[in-house]
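In this view, the complex is presented without one of its protein chains, the others remaining in place.
Per-chain residue numbering starts at 1, and chain names A and B are given in the order in which the chains are listed.
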Amino acid sequence: MTTTIDKTAGTPGKYKVLGTRPVRHDGIEKVTGAARYGADMNMPEMLHGKILRSPHAHARIRSIDTSKAEALPGVMAVATSKDLPIIQARELNPGQGGPRLLAENDLADKKVLYKGHAVAAVAATSPHIAEEALALIAVDYEVLPTVLGWREAMKEGATLLHDNLTEKFSATRGGAGEDTGNKSNVASHLQLKMGNVEQGFKEADTILEREYNTQTIHQGYIEPFACTAQWIPEGRLTIWTSTQGIFGVRGNVAAILNIPESMIKIVPMEIGGGFGGKGTGYLEPVAAVLSKKTGHPIKMVMSRKEVFEGTGPSSGTSITVKIGAKKDGTITAAQLGMIYEAGAYPGSPMVGGVTSAVSAYKIDNVLIDGYDVVCNKPKTAAYRAPGHPQAAFAAESALDELADMLGMDPMDLRLKNVAMEGDRAVTGVPHAHVGLKEVMDVMKAHPHYTAPLGGPNRGRGVATGYRLNGGGSGSSATINVLANGTVNLTTGSMDLSGTRVAIAMQVAETLGLTAEEVTPQVVDTDSVGWTGGSGGSRITFDTGRASIAAAQLVIEQMGARAARLWEVQPEDVEFVDGIFICTKNTDDKFTFKELAGKLMTTGGPVTCSAMDTQGGVGGALAGNIFDVEVDPETGKVDILRSTVFLDIGQAAHPSYVEGQMQGGTLQGIGWALNEEYFFTPEGVMANSSLLDYRMPTSLDLPMIDTVIIEYANPRHPYGLRGAGEHPIIAPLPAMANAVSRAIGVRMATLPISPGAILEAIEKKNTNK
Amino acid sequence: MSEKIHVHTTINDTEVDFLAESRQSLLEIIRDTLGMTGTKEGCNDGNCGACTVNIDGRIVDSCCVLAVEAEGKNILTIEGVASPEGLHPLQQAFLEEAALQCGICTPGFIVAAKSLLEREPNADEARIRHWLAGNLCRCTGYDKIVRAVLKAGEVMNQGDGAGRATTAAGAGPTDQRDVYND
Partner (left out) sequence: MQEFEYVAPANLEDAIRLMAEKGPRAKALAGGTDILIQLRGGRFQIDRLVDIKKIPELNELSFSEANGLTVGAAVECYRVYEDQTVQKLYPGLFDSASLIGGIQIQGRATVGGNLCNAAPSGDNIPSLIVQEAVAIVAGPNGRRNISVEDFCAGPGRNVLQEGELLVAIHIPTPKPNFGAHFLRFIPRNEMDIAIANSAVSVLLDDSKQHIVSARIAIGSVAPTPVFAREASALLTGKEANEASIEEAAEATKAAASPINDMRGTIDQRIHLVGVLTKRALRTAISRAREG
């Protein structure tokens, strides 16, 4: 079931195109198998590259002997970190990040820092031969103690992953922070505060304190990383790759290989899921080096095991929450300690957690300490609303329990404390025009929230998830008008989920065309202006705005052509409902199509480019309600009913907004109930397959009802907000709250697996 | 280089000959040797269904089949689902119901669902979810996929019996929106 609730008091159907459900332009290719994804390149003379990965979670590389591998028939080249110029040029400073650090993650230099860390690469005439060659590379490792997680990493006297990593302290979001000079596995400590928490807790009638833990989990995109590189000798380097951002790849490859960006063309393949994880590349510089060495195109495709072990998952966390409230539910203080595992190198999404955890609420006294901690696990990468789900799991679970302690309805407690426009969050930034209360009102009033549960061992869980989006990185767009009155729209924004159609619809709305009359294309780095990656829920918003700006230029230029034909001034032409009208003589009219046909005789083609660097998609609230039934004898959770809510401002294409909501819900459910990296004490992921890394199947979920709330965003011409990330946040706490209520025990560690539920029930029964 | 074996097979109603090493999977040959890249690799160990093809009327994961085993078989891949007359009702329904986001799992889902609907065009939600449990999708939450298969089943029931839609051409997207104002 789908519901749309317009909170803007506008008229439904105020747009002609936006809010309708046209078939996506790239759909036919994708349902017929014609669409070409990362691994779908086949070129003449192409070789296959494979990566040798470390069997140890922590070791020093004494030496690498590649001679036997090179001697294997069919092997054309072997590469190591010696082949990456940036590694040869300077030492790693892990606190600094950037391409030098990425290079180290692409091919380890002096140390391997996780099981699966890339060490060497082979190019051969077949993937099987390349694989055989990997077994012939002799790496001499000095195995070091494994620092398996934050607990070991933060211990007094812990083994240090990096000799030159010192802890940075920062009291503001975004700042570089001050270097404490202390050598540590804690890369950074961010402390944000507002008011006085000690005073706040004194004012509280009820105080709850709990610790919440989550494990390392993976985005789980179905398409493994894949790319093909062709470096023409003495010429340019072309890389066909599946990535969330072609310009980011171009910049990093240029820096790692120490060549100018102008020598590189990145061609985007269709991307088979990214969810943030494909914002970072791993294979491209390696494939480029192998291509240079062999003079052949090199295709590299990761196996599923490599995806799990060698790419960036999201952080395991440990979060303490202390929260106090008055009898009437007014929260007087909140104090959180948030530890995020960064994996091998600094850069966990800790900041996302700190800034979002309680930011949907107006709390006068807040103190949050966040820690970014390195350990011997893969370097984490972004995953949909990075850092937010773990934070919300803690904060929204705590709110649920606090509501019980106060004898309040969980939604009432949230509504009592909801932040309004102008209220300051702990970031110090006042809330913009965001429908926090509006979403909560809709959730509370929804029939699901009060429907009878209808049986024993059942529970209903509710939670909200606030995605705090900051700035956008910039988008470019070009529109070419065709003589038949259709337009081609060119952008550099990789389409992960249907953004082509959502952007084309904004152009259609602007130009008075149908969605089908706009042909959107995603093109390579040579063919469009610089565009930041597809992430941060910004594409429909940022690239949409750039495209609208280009469309407005089209109207302007075409209006000038009409003026020329009508022999009036350009300002005498208006564009209303898709028709150019002469204000001097309103009988003079051209439809867009009519005028498009006259362009070649009035000065040539109209082609307009625009860019948008203003960003600012802004935050938005999502929420979930789950009904579950728990089998008390096995701990199995059956999801009976699921409703997801999202403030989208204005849905461009409602089906794809619903898709984001339903997909985020699926990923959140997986995270909540079953997904985790199961590490052996040696730091080896024991469940690195899709058999044992248990992502939800179609049989594990019910239909996922969606409620779209349209509380228009003043920062977008049509009121759009982002949709991509928000829906993954609330499912974690909502599911935890549902299960906790069903079994009568608070579940504070994810995943809430059947085994964990059984243990909790057992414990409860023993304590009775 | 190891010895290659000659294999004669039929793919999408066309007779195909290829040479394969015994260790090469059917998936590898279909994609890399024959260039039919619509069949996808997601896990290479039979746990995601992205490489689903139909062999002699049964769906299988082509990563778990050796190419040399294809000798004499009749194989359907995603490239053979549409016909010159148009899309299969499932493909049409996937488009109309927005049952794909990134699209990488879509070929596997369509080949798998086609096999179900040819047997049981009246398959209900529970049956569809069961049949498709071997196909992982990470984007959609399965909701719209299940709806698309239900819809395609309806179309195939009304169709000409050859699994071809009689009404699909020109059918616009359904607007299921229920708009509230408050």
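Definition applied: contacts are C-beta pairs under 8 Å (C-beta built on N, C-alpha and C of every residue); 3 or more make two chains touch, one makes a residue touch a chain.
Please read these numbers as outputs of a predicted model, since none were measured by experiment.
> Specify the shown partners of the omitted chain in the complete complex.
Across the whole assembly, the hidden chain touches A, B.
> Looking at B:19, B:34 or B:133, which residue reaches the missing chain?
B:133
> Return the single residue from B:16, B:34, B:64 or B:150 that touches the missing chain.
Residue touching the absent chain, from the options given: B:64.
> Can you say which of B:9, B:39, B:52 or B:91 touches the chain missing from this structure?
Of these options, the touching residue for the absent chain is B:52.
> What residue numbers in subunit B mark contact with the hidden partner chain?
So the residues of subunit B touching the missing chain come out as 2, 5, 21-23, 25, 44-47, 49, 52, 55, 58-61, 64-66, 68-69, 71, 112, 115-116, 130-131, 133-135.
> Given the full complex, what residues of subunit A touch the hidden partner chain?
So the residues of subunit A touching the missing chain come out as 128, 131-132, 633-634, 636, 673-674, 678, 686-687, 691-692, 694, 696-697, 699-700, 753-755, 758-759.
We adopt the following convention: only the chains that are shown with their structure count from here on.
> Can you compute the centre-to-centre distance for subunit A and subunit B, using the mean CA position of each chain? Integer Å is fine.
28
> Can you check the complex and tell me which residues of subunit B touch subunit A?
For this pair, the touching residues of subunit B are 1, 21, 23-24, 28, 31-32, 35-45, 47-48, 50, 77-79, 81-82, 87, 90-91, 94-98, 100-107, 110, 125, 128-130, 132-146, 173-182.
> Using the touch definition from the top, list the residues of subunit A that touch subunit B in their complex.
Those residues of subunit A that touch subunit B are 1-7, 9, 12-13, 19-24, 26-28, 30-37, 39-40, 42, 73-74, 125, 127-128, 219-224, 270-275, 301, 303-304, 496-498, 653-656, 658-660, 662-667, 689-691, 695, 697-699, 701, 703-704.
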